[in-house]
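Structure, as C-alpha cells:
All protein chains but one are shown at their positions in the complex.
Labels run A, B, C, D, E and F following the written order; every chain starts at residue 1.
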Amino acid sequence: MKLKTVLNKIIVEPVEAEAKTASGIIIPDSAQEKPQKGKVVAVGAGKSDEPMEVKEGDTILYGKYAGTEVEVDDRTYMVMSQSDVLIIL
Amino acid sequence: MKLKTVLNKIIVEPVEAEAKTASGIIIPDSAQEKPQKGKVVAVGAGKSDEPMEVKEGDTILYGKYAGTEVEVDDRTYMVMSQSDVLIIL
Amino acid sequence: MKLKTVLNKIIVEPVEAEAKTASGIIIPDSAQEKPQKGKVVAVGAGKSDEPMEVKEGDTILYGKYAGTEVEVDDRTYMVMSQSDVLIIL
Amino acid sequence: MKLKTVLNKIIVEPVEAEAKTASGIIIPDSAQEKPQKGKVVAVGAGKSDEPMEVKEGDTILYGKYAGTEVEVDDRTYMVMSQSDVLIIL
Amino acid sequence: MKLKTVLNKIIVEPVEAEAKTASGIIIPDSAQEKPQKGKVVAVGAGKSDEPMEVKEGDTILYGKYAGTEVEVDDRTYMVMSQSDVLIIL
Amino acid sequence: MKLKTVLNKIIVEPVEAEAKTASGIIIPDSAQEKPQKGKVVAVGAGKSDEPMEVKEGDTILYGKYAGTEVEVDDRTYMVMSQSDVLIIL
Partner (left out) sequence: MKLKTVLNKIIVEPVEAEAKTASGIIIPDSAQEKPQKGKVVAVGAGKSDEPMEVKEGDTILYGKYAGTEVEVDDRTYMVMSQSDVLIIL
C-alpha cells in the first residue's frame, strides 16, 4: 500500500541506529537514542507559500522531538512537517 | 442525513480498532486505545490558501488528540482540520 | 428586530436539548448538558480570506466552549466565529 | 468636539443599563452589571484586509471585557476593535 | 533637533495633567495619574499594510501602558505604535 | 572589516553614556545605565514587507532590552531588528 500525506507534511521511515559501537560492543536497545535519521517515503502536495523541496527517497536527519509516530501494518513511520527536516544527506 | 462542514475541516467516522489481539485474545473495551483511524464522510470547502486534498471516502490516520468528538443520531464523529490528517491510506 | 453581526461571526439561537431520555425519564435542568445545537439567525459579511459558508437558517453543531452568550429581549443567543461551527446538519 | 479613532477601532458611548428591575425595584449602583450595550460615535478608517462594517450611530452589544475605557470631557467612552462587536441591533 | 521614527511608530509628547482639581486644590505630584494625553511630534513612514492615519500635531489619547518612555535633551517622549492610539481629539 | 547583517536587522555601536553628571561628579561604572543610544554601522537588506528606513550612520535610541550583544575584535555591538529603533536623532 502506497501511503500519502497532505499539505507540507512528509512521511519518514526511521533508519535504525547502529546497534554496535565502533569497538564492536552491542548496545542494548534501551541505551540507543531514538533514531533521527530516516528515509522519506511520501511527501504532501505542499502549501501555497511552501513548495516541497524534500523528495521521496531522500535520506534526512530530523529533530529529536519532530513529528508524530504512526504505526501502519506493523511498521513505524514518523509524520512531520517539511520544516522539521534539518539536513538532506 | 448528509452532514456538511466548513472551511478546512473534515468530518471523520472513526473505524473501530480490532478487539482481538493477533493471538485471538479479546481485549476488554477499556484497554483499547482510542481509535485513530477513520473514514472521511465530509470535507469543507477549503480555505483560500489551503485547498482540500482529503476527499470523502478516504481512510485516514489522525493524531490521538486531534479533533472534537460530536454525536449525531447516536453515531460518533470526529471533526478536525485537514492539517490533523497524518496519513491517507 | 433583525439582529446583525460583523466579519466572520454568526449569531446562533441554541436549540434546547431534549429534556427526556429515550425511556421517558425527565432530566432535571441542572443535569442537562449546555446545548451545542443551534439555528443560525444571522451571519456577518465574512472576511477577505474567509467567505461565509454558513447561511441563515442552517442548523449547526458547535463546540461546547465556542462563542459568547448574549441576551437580547430575554432571548439568549450565542455569537461565535464561523470556524467554531463543527457540523451543518 | 468630534472624536476620531484609527485603523479598525470604534469609539462607543455605553448605554446605561436600566436601574430598575421589571417589578420596579431600584438596583443600587454597585449591583448593576457593567453596560455592554453602546452607541457607536466614531469608526476608524479600517484596515487593508478589514473594511468597517459598523457605522456611526449603530447600537451594538459588545463583550464584557472588550475595549479600553477612556474619559473625554467627563464622558466615558469605550474604544474597541470592530471585532469586539458581537451584535448590531 | 527634529526627531524621527520608523515604521508604524509615533513619537508623542505627553501633555501634563492638570495639577489642580476643579475646586482649586493642588494635587501633589505622586497623586497624579500618569498622563495619557499627548501631542504627536513625529510619525513613521507606516507599513505596507498600515498607512499612517495619525498626523504630526494631532492631540491623542493613548492607553496607560502603551509605548516606551524615552528622554531626549531632558524632555520625555513616548514612542508607541499607531495602534496604541485610542482617540484623536 | 566591514560588518554585514541580514533581513531587517541592524548593527549598532553603542555610544557611551556621559560618565559625569551635570555638576561634574563622576559616576562609577556600575551606577551608569546601560547605553541606549548608538550609531548604526550596518543595515540588512530589509524584508519584502519592510524596507529599511534606518540608514548607516544614523544615531538612534533603542529600547533597554532590545537586541543581542555581540563582540567582534574587542568591540561590542548590538544587533537588533529595525522595529527596535525608537527614535532617529
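The working rule: a residue touches a chain if its C-beta (ideal position, glycine included) is under 8 Å from a C-beta of that chain, and two chains touch if they have at least 3 such contacts.
Here the structure is a predicted model, which means the values were calculated and not measured.
Listed for chain A, the residues touching the missing chain in the whole complex are 49-50, 53-54, 61, 63, 82-83, 85-89. Panel shows chain F; residues 1, 3-7, 9, 11, 44-45, 47-49, 68, 70, 72, 77, 79 of it touch the chain omitted from the view.
Following the convention adopted for this analysis, only the chains that are shown with their structure count from here on.
Counting steps between touching chains, the shortest path from chain B to chain F takes 4. A turn of 155° superposes the CA atoms of chain A on those of chain D, with the angle given to the nearest 5. Separation between the centroids of chain A and chain F, computed from CA atoms only, is 43 Å.
Mean C-alpha position of chain C lies 53 Å from that of chain F. Chain A and chain B, compared by their mean Cα positions, are separated by 24 Å. Among all residues of chain E, those that touch two or more other chains are 49.
If you draw each protein chain as a dot and join the dots that touch, you get a simple line with two loose ends. Contact annotation for chain pairs lists A-B, B-C, C-D, D-E, E-F, with touch applied as defined.
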